[in-house]
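The complex appears here without one of its protein chains, the remainder shown in place.
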Amino acid sequence: MIIVMKPMSADSEVDKIIDQVEAQGLKTHLSHGEQVTIIGVVGDKSKLDVPRIESSPFVEKVVAITESYKLSNRKFHPEPTSFAVGNTSIGSDNMTIMAGPCAVETEEQLLTIAAAVKASGATILRGGAYKPRTSPYSFQGLEEEGLKYMKTAADETGLATICEVTSAHAVESAVKYVSMLQIGARNMQNFELLKEVGKAGLPVLLKRGLAATIDEWLNAAEYIISSGNPNVALCERGIRTFETATRNTLDLSAVCVLKEKSHLPVIVDPSHATGVRSLVEPLAKAGIACGADGLMIEVHNDPAHALSDGPQSLNFEQFDAVMQNIRPYISLSKRSMQ
Amino acid sequence: MIIVMKPMSADSEVDKIIDQVEAQGLKTHLSHGEQVTIIGVVGDKSKLDVPRIESSPFVEKVVAITESYKLSNRKFHPEPTSFAVGNTSIGSDNMTIMAGPCAVETEEQLLTIAAAVKASGATILRGGAYKPRTSPYSFQGLEEEGLKYMKTAADETGLATICEVTSAHAVESAVKYVSMLQIGARNMQNFELLKEVGKAGLPVLLKRGLAATIDEWLNAAEYIISSGNPNVALCERGIRTFETATRNTLDLSAVCVLKEKSHLPVIVDPSHATGVRSLVEPLAKAGIACGADGLMIEVHNDPAHALSDGPQSLNFEQFDAVMQNIRPYISLSKRSMQ
Amino acid sequence: MIIVMKPMSADSEVDKIIDQVEAQGLKTHLSHGEQVTIIGVVGDKSKLDVPRIESSPFVEKVVAITESYKLSNRKFHPEPTSFAVGNTSIGSDNMTIMAGPCAVETEEQLLTIAAAVKASGATILRGGAYKPRTSPYSFQGLEEEGLKYMKTAADETGLATICEVTSAHAVESAVKYVSMLQIGARNMQNFELLKEVGKAGLPVLLKRGLAATIDEWLNAAEYIISSGNPNVALCERGIRTFETATRNTLDLSAVCVLKEKSHLPVIVDPSHATGVRSLVEPLAKAGIACGADGLMIEVHNDPAHALSDGPQSLNFEQFDAVMQNIRPYISLSKRSMQ
Partner (left out) sequence: MIIVMKPMSADSEVDKIIDQVEAQGLKTHLSHGEQVTIIGVVGDKSKLDVPRIESSPFVEKVVAITESYKLSNRKFHPEPTSFAVGNTSIGSDNMTIMAGPCAVETEEQLLTIAAAVKASGATILRGGAYKPRTSPYSFQGLEEEGLKYMKTAADETGLATICEVTSAHAVESAVKYVSMLQIGARNMQNFELLKEVGKAGLPVLLKRGLAATIDEWLNAAEYIISSGNPNVALCERGIRTFETATRNTLDLSAVCVLKEKSHLPVIVDPSHATGVRSLVEPLAKAGIACGADGLMIEVHNDPAHALSDGPQSLNFEQFDAVMQNIRPYISLSKRSMQ
């Protein structure tokens, strides 16, 4: 950490800051410049009361040099993480394909979709039972009933399953029925919920918040891991920008940055990112090409009648075509779908 | 609502959409253009399955004409809302000043701050007992212990009190000790929590999400109101943009837009919006000048030693000066601090 | 400037960087940390080849401590700048009101508007003769003919005048007819044009780019000043964000930040920032309240028939009402309209 003092700060003020830092057992290096004086801080800065230092009227700014996340940081955990999810796994040389409807609607619908996505090569069935919707008047999900259908679908097909959870109560239910929990974009910084899924014993897919920086995202993962759960995958699903041609702006650079900064697997969701069916295939290919460990794709037996997010859902034929067309890219990535 | 058909859509496809709409009891008006065909939809569109329509391959786009929020919408509730909070109130011709520390640290600290902010004219004491922090290693708040100090401060000074809640559990505790609940930016779309505070029986301050549109914000308010609680105030606290000179970009246009679109009172928080102490006073004046119903300002007995958000906190003298300097603007707004 | 070395960089690599810096006559201070090694750089960093240093594979990052702009920087020019514009001035204790149509349409129209805005208290007549329009098929302005009408309006009313310039050719014409040149948002980083207006001999209003940081904006001003023209005012006109309720997001924090970082006067344009007529008055008040040196407001004799930007233009009565209603705020700011 570096503390930049305001120009003209008296030596006595600089000394006060140095005392404050050294009182915590850290070391300092002083550098007097023509324009500014800089205090380099060496040691475990987690002991340090940064806001207290920043708020001194003589401090210009405090520059962090090291990241605040540790357990999700590649520097301290160089090997990529992989973990089992039901009968399949995420990470390593596996290319994980999560597919299914935005919202679980009926048991019959879910079983039909599960069979279809399995036939086309998906390894994890996604389906929402708790739907966070912008308006309270939109369909909010089947809740525990939907989870039960997920369990039935898993039993019938052998697919692993993933379901979003939106409250401690939902976590409690979901662990009984599915293989993996999902934290949605709107809850990425719902820290109480992160702690809950950190204790729930199932792997977690953590979606990026609407306007979350990569740094905040890895700190959110840190909440889960530090609560006891190391099996976390990250899901890039687009960020909010000024551009309105797509629902969000899929940030594939983030996939590459995450691969450098973290050891956690990264999934790309082109369906939610764009909200446009025809963009799913080219961006699925792009996601694989830049290093993603998997994809999450919305599939519906009848997109024109979906209760949630129809416009971006693929029907079975479309999904099967996407799966055929991405195979050569998966081969190039030296991964396989297992 | 308007449905724009793709160019060259066959009449039979247009008819299918019309049938779908009219089957829900709504009326349609058809307009054939040289380039596009448009279906105007008249009636209660909440009955309509919009995603189903949008996902038709023959539909170019669906344009909403009316807002999805009703209870927070000024069109259906032209009179501005005001409501009591402890011994004071928000809305009408009152200018509400909420002041206090970002985080409650000790009982003594809180009582000192409460006395000081009251002396300078604040009407509601703010103080965080549950702190949503980016990193799990930062100070997370005193929880119920902090709430008890808030109660003591209220008893000693007569001030109303407000505290952020971050989980159903926190709501349960907070209702026993404070006058008003706050939903923080990171939880603006934590819909389960919105429903909880909607049922908690205390007025609610709903902060704008980091990247929430005004439309999403009023829909979040709709969750609270439709759960049974009409006493909601909105708090503009800056949005996330590309500009890094301030922590967030305070969106004062939003205050004016909210005044036109909604009847709910609007509070401005220049402390969190900017993260810079010296910007609090000018932006407090600006907030009042453009129509805000109140301000939320961070005050700390010793900002240089605050456990959270020190750089933006005012000390007692600074806060008192701000209060003196904004008085003429409050007078111009024809409001008073009560 | 601070150079942060990558963890585990060999001493020999650190030494190479130090040699590189010291070869330019600068001094260094070395700070070896447990996790990182930091090189503080002292002296005139403009001599330094920063990208060369950044691109070393052993350098983690380079942190700038001082700003790259000098002539527009308050640190090196503590007194606020003011300068004459025709018969009036910008800065100091003057509150400058620029008003007029987005585009000059006819001589008669312009003379009518000029008389009206003068009667209501405006001191500078604005009017566009060169209009940068998104589509090539929109009205592009009257060019030199429009400038001549501006001259006539100035002669008849005594008002100073301002006109946007979009090319070297337009600068050449404009200097013959108007009192002040304007650089529009789309040309804020048209550096060739900035150099031209820097040499043109008239004061310049530099609008903020659609997505320009404050730092880039002050660097753009630096282009003008370093070309020989110290009479530059800055105009905040909203930035591009995700919010679509207003055309842009008026960034009033930027006004306050500019007042701290620079000595240049700052004008606020609530008309273009919001694109909504009813928001002009509250945001004009807010702009004054937070320290602006003036306002730019669109006024049209017949907004419903304006050839450009009608929805945000005020008619004469509306403008007069705004001028009446902002007067108490101008008084509070201890400025006057002269």
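By written order: A, B and C. Residues from 1 in each chain.
The rule is simple: contacts are C-beta pairs under 8 Å (C-beta built on N, C-alpha and C of every residue); 3 or more make two chains touch, one makes a residue touch a chain.
Keep in mind that what you see is a predicted model, and the values were worked out from it rather than measured.
Novice: Could you tell which one of C:L111, C:L210, C:A321 or C:M337 touches the chain left off the display?
Specialist: Missing-chain contact among the listed residues: C:L210.
Novice: Looking beyond the chains shown, say which of A:L181, A:L205, A:A221 or A:L252 touches the absent one.
Specialist: From the options A:L181, A:L205, A:A221 or A:L252, the contact with the absent chain belongs to A:L252.
Novice: Hey, which of A:K70, A:R186, A:K285 or A:H300 is the one touching the hidden chain?
Specialist: A:K285
Novice: Residue by residue, what part of chain B touches the chain that was omitted?
Specialist: Touch with the absent chain occurs at residues 2, 4, 7, 29-36, 38, 40-43, 60, 63, 65-66, 75, 211, 240-242, 244.
Novice: May I ask you to list the residues on chain C that touch the chain which is not drawn?
Specialist: The missing chain touches chain C at positions 46, 49, 51-52, 54-56, 68-69, 132-137, 166-170, 186-187, 189-193, 209-212, 216, 219, 222-223, 226-227, 240, 277, 303-311, 313.
Novice: Touching the missing chain, which residues of chain A?
Specialist: On the chain A side, contact with the omitted chain comes from 211, 213-215, 238-239, 241-246, 249-257, 259-261, 273-274, 276, 278-279, 282-283, 285-291, 328-329, 332.
Just so we're on the same page, only the chains that are shown with their structure count from here on.
Novice: Residue numbers at the chain A-chain C interface: does the shared fraction exceed half, giving same, or fall under half, giving different?
Specialist: Since more than half of the residue numbers are used by both chains, the interface counts as same.
Novice: What is the distance, in whole Å, between the centres of chain B and chain C, each centre taken as the mean of its C-alpha atoms?
Specialist: Computed value for the inter-centroid distance: 31 Å.
Novice: Between chain A and chain C, what is the gap in Å from one C-alpha centre to the other?
Specialist: 39
Novice: Can you list the chain C residues in contact with two or more other chains?
Specialist: As it turns out, chain C has residues touching two or more other chains at 211, 241-242, 244.
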